[in-house]
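Report on the structure given below.
What you see is the complex with one protein chain gone and the rest in place.
Up next, subunit A:
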Amino acid sequence: MQKRVVFRHRWLPYLLLAPQIAVTLIFFIWPAYQALETSFFLEDVFGFNRTFVWFENFTALFSDGSYLRSFWTTLIFGLSVTLLSMSTALALAVAANRVLRGKMSYRTFLIWPYAVAPALAGVLWFFMMNPSLGIVAYMLESTFGVDWNHYVNGRQALLMVIVAAAWKQISYNFLFFLAGLQSMPKSLIEAAAIDGASPARRFWTICFPLLSPTTFFLLVVNLVYAFFDTFAIIHATTSGGPADATAILVYKVYSTGFVGQDYGSSAAQSVILMALVIAMTVVQFRFVERKVQY
């Protein structure tokens, strides 16, 4: 029997909720509203003149070829980062879960990269991949004969930021996958082993489905990460170039707003980005989550 607890005082629940509501209002709803409002204005940088321009900021964006290309870049970038970082993390977690000796040190090392600040990660990759200075660029050239120059080659540049962004997120995913694997009942796996199921089969038919809540959670988090938090890596390595090969939407928001100080257009871009991520999350929860077995 479940007993329903009711607050005796009418205002107490609201009072208890107030801090959380205040935080949400001040740090989420208010800025979001400000972005929405600014997106309808054309204003000078110091804020002396402000003209209401209806949807001009939006129509200007959609008639700009490079902005439209940015959608594709973002899509390719987001999906690749998510897939790459999640699959690598899963593989590492499965491996680390089997290690018997020196467990802790393996895990610690695998979690380490998460402590690296995104901007620092960017600088790190910048140095490793620099066509003149970088050790990786040098090895690519000498071992595989690959002429690495991400300053000229857009595909190489995109590949570089994908790998850098994925690398940064592997630790985080690893942590969750490992926890998921460890909470799995051993008896299930042992029973399957006794029935003669191979390790690969055991993984795909038992572990992977059981991990699905974790996988789903990570999918949402990683996509949001790829769409928003990867800005610093791109800023530190390619600045969106060459041409606009690595200019993902969030980077464009930054460069329009902070470099170009065109607040109207920048706000319009962040509104579009906001709508996109909301739509994506809704889709995930409505359709993908149905396949999740809790």
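The rule is short, and it goes like this: a residue touches a chain if its C-beta (ideal position, glycine included) is under 8 Å from a C-beta of that chain, and two chains touch if they have at least 3 such contacts; residues count from 1.
Everything below uses one rule, namely that contacts and distances are computed from a predicted model.
Colleague: When you check the chain that is not on display against UniProt, which of "Electron transfer flavoprotein subunit beta", "Integral membrane protein", "sn-glycerol-3-phosphate-binding periplasmic protein UgpB" or "Tryptophan synthase alpha chain" does it turn out to be?
Modeller: "sn-glycerol-3-phosphate-binding periplasmic protein UgpB"
Colleague: For a quick check of understanding: of A:23, A:119 or A:152, which residue touches the chain that isn't displayed?
Modeller: With A:23, A:119 or A:152 as choices, the missing chain is touched by A:152.
Colleague: If the missing chain were put back, which residues of subunit A would it touch?
Modeller: Touch with the absent chain occurs at residues 42-49, 51, 60, 64, 66, 130-133, 149, 151-154, 239-244, 255-256, 258-262, 265.
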